[in-house]
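Left out: one protein chain. Kept in place: all the others.
In order of appearance the chains are A and B, and numbering begins at 1 in each one.
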Amino acid sequence: MILDEEHRSFKEKVGRFANKVVAPRAGELDRECEFPWDLVKKMAEWDLLAIFLPKRYGGAGLDTLSYATAVEEIGRVCGSTGIFLAAHSSLGIYPIYIAGNEMQKDKWVVPLARGEKIGSFGLTEPMAGSDASATQTTAKLAGDEYIVNGTKCFITSGEIADIIVFTATKDPSLGYSGISAFVVEKGTPGFSAGKEEDKLGLRGSVTSELIFEECAIPKENLLSKESDGFTIFMETLDSGRISIGALALGIAQGALDASIKFAKSVIKAGKPLYKRQSIQSMIADMATEIEAARLLIYQAAMLKDAGKTFTKEAAMAKYYASTIGMKVTNTAIEIHGILGLSKEYPVERFMRDEKLMEIGEGTSEIQKIVISRKILGK
Amino acid sequence: MDIIVCIKRVPQTAEAKVEIESSGKDIVKDRLTFDMNESDMYALEEAVLLKEKFGGTIIAISLSCSDAEDTLRIALAKGADTAIRIKAEDFDELDGYKTAQLLSAVIKDIHFDVIFTGCIATDDAYSQIGATLAELLGIPHATLLTNIEVIDSISHVHRELEGGLQEHIEISIPALFTIQTGINVPRYASLIAIRRAAGKEIKLVGQNEISKDQLLLNTQIEELFIPPVAKQVKIITGSPGEVSKELAGIIREKGLI
Partner (left out) sequence: MNFDLTNDQKMLQREVRSFAETELAPVAPQIDVSGEFPWDNIKKMAKLGLLGIIVPEKYGGSEFDFVSLAVAIEEISRICASTGVIVAVNNSLVSYPILQFGTEEQKEKYLPPLCSADKLGAMGITEPNAGSDVAAMESTAKLEANHYILNGTKRFITNGGEAGIFVVFAYTDKDLKYKGISAFIIERDTPGFTLGKHEELMGIRATANCELIFEDAKIPKENLLGKEGDGFKICMNTLDVSRIDIGAQAVGISQGALEEAIKYSKERKAFGQLISNFEMIQGMLAEMATQIHAARLLVYYAGYCKDKGIPPRFSKEAAMAKYFAANMAVDVTRKAVQIYGGYGYTKDYAVERLYRDAKILELYEGTSEIHKIVIARELLR
């Protein structure tokens, strides 16, 4: 098998957790737009919140591949819980882990890893989505503090987060070179959450606006040096893409599993559904594409774990997994027929959840630009 | 006949985009592919041909970092009997002279009849390793070989000169020759040879075996740069008569004829 014994048994362990603990809550989280506080606690108990982080920072001390398989397994039953996990680990913890000094890591990474605090990452702004160089949020040094002004939007876990990594520029006209990365803690005066998004999918996850009004942040909250922001978020997104890809993969697998179960249990016009070639053809396509996506994601993760460059491979994995994820979840509804649109079956939720994977952490168009730049040697 | 072949691993830059590193003294290597220097492949083949005729052994030597062990294994697959890597990572900055000193430090203790090197490395193009190495070892040498025949310890060699001339000289062996491309047709390694080579050990020589003290570095790179390209394209339009008249004018004006 692709995974060695260790990774396989870890994945199976998370799979059991997902089936037993997460799956029963998935439907209602979506229906009620409820954030799964209980599951966050459970995931902390199971040591799932910082899988790739060394043990001395409170992590599980495993690798990227293990982390990817965990996101996949959680995503297989619940996209909302999956996106929380991916954002908390890859976007909340990871940038502080790679760019923070020891003091910052002790102060923020450790409680995030233990699940005592919730993490989040604010990059996107109303006027700066794909093009992060257009960042308008400013941070001006005044004595021992940075004074921050601006608005972030579509921030996963934004309102509920205690520790938020965000980007701001010393001068919007400088583009990428003016951007730095900071940490803001919940409750800092001048920092508040704005409107919460009412979304198509991932309805059990919180997505909020974050507002900075003359918000004073201690100088020590700067990550790395001034103007390192671009490098930090590019690195964060590179590895974040592996987890979004894994989530897309997991949701697609969930949709395939549901479709197989449905096709085997339903008789239409006197013939079990699964005996029909048109259904078999759809199932074969779904499974083949999922297998390809899985290999892409695992390989990208293995490259990262081996310390090799993986930017192109991560972009390919994320782009491919989310593209086929949409196709697979759509086909899953097709297989269920009209019942596929009913909340009695999970497949309409899978499709709604999956759509974000084509958009978040770089749209498919942006992934293609990343890939083509690499292959054209630009 | 015991033969030593010096082999270098070089970046393949023909179709790649070459960029200068931030130090300004090297090129960016992480996206380049590497392979055996072109004329070294011919040198290796020439050694294999001699060995097929006279028997003996072939030793491939490379002063290089560990990545180059792949290249040495290719040499083993193509006919070398043993391979030695002098650990470049042990000896800081290198130039042509220092490289020749390191090679000679290892080679002086090995029996050989002939040493082959490529005539030029396609990356730094120093073209001095062969001649310097021969001097350090106190043996005769000839460069730019296009043919070699050995009869009774005398090598009859053809050298390529400018303007299509060839020079024929005789040199007694032991001697060193730098090999020009095209002297032979290098063979492909068979799969069985590849499988055997993959398992062979490569002998490592480093600072424990060679003292760094007496090594001299004669040159230092000040700056590496990509020369500015001067665009000089002019498209002439008009009737054939007008075009040729203008073209003739330009050629005369630039002193091209």
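We take it that a residue touches a chain if its C-beta (ideal position, glycine included) is under 8 Å from a C-beta of that chain, and two chains touch if they have at least 3 such contacts.
Small disclaimer: the values here were computed from a predicted structure and weren't measured.
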item	value
Chains in view touching the one left out	A, B
Which of B:198, B:236 or B:251 contacts the chain that the document leaves out	B:198
Selected residue (touches chain absent from view) among A:96, A:202, A:215 or A:302	A:302
Residue among B:26, B:52 or B:70 touching the omitted chain	B:70
Chain A residues touching the omitted chain (full complex)	1-2, 260, 263-264, 274, 277, 280-281, 283-285, 287-289, 291-293, 295-296, 299, 302, 306, 313, 316, 319-320, 365, 367-373, 375-376
Interface with the unshown chain - residue positions in chain B	35, 70, 73-74, 77, 188-192, 194-195, 197-198
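Throughout what follows, only the chains that are shown with their structure count from here on.
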item	value
Centroid spacing, where centroids are CA-atom means, of chain A and chain B in whole angstrom	50
Residues of chain A defined as touching chain B within the complex	309, 377
Footprint of chain A on chain B - complex, ascending	16-17, 30-31
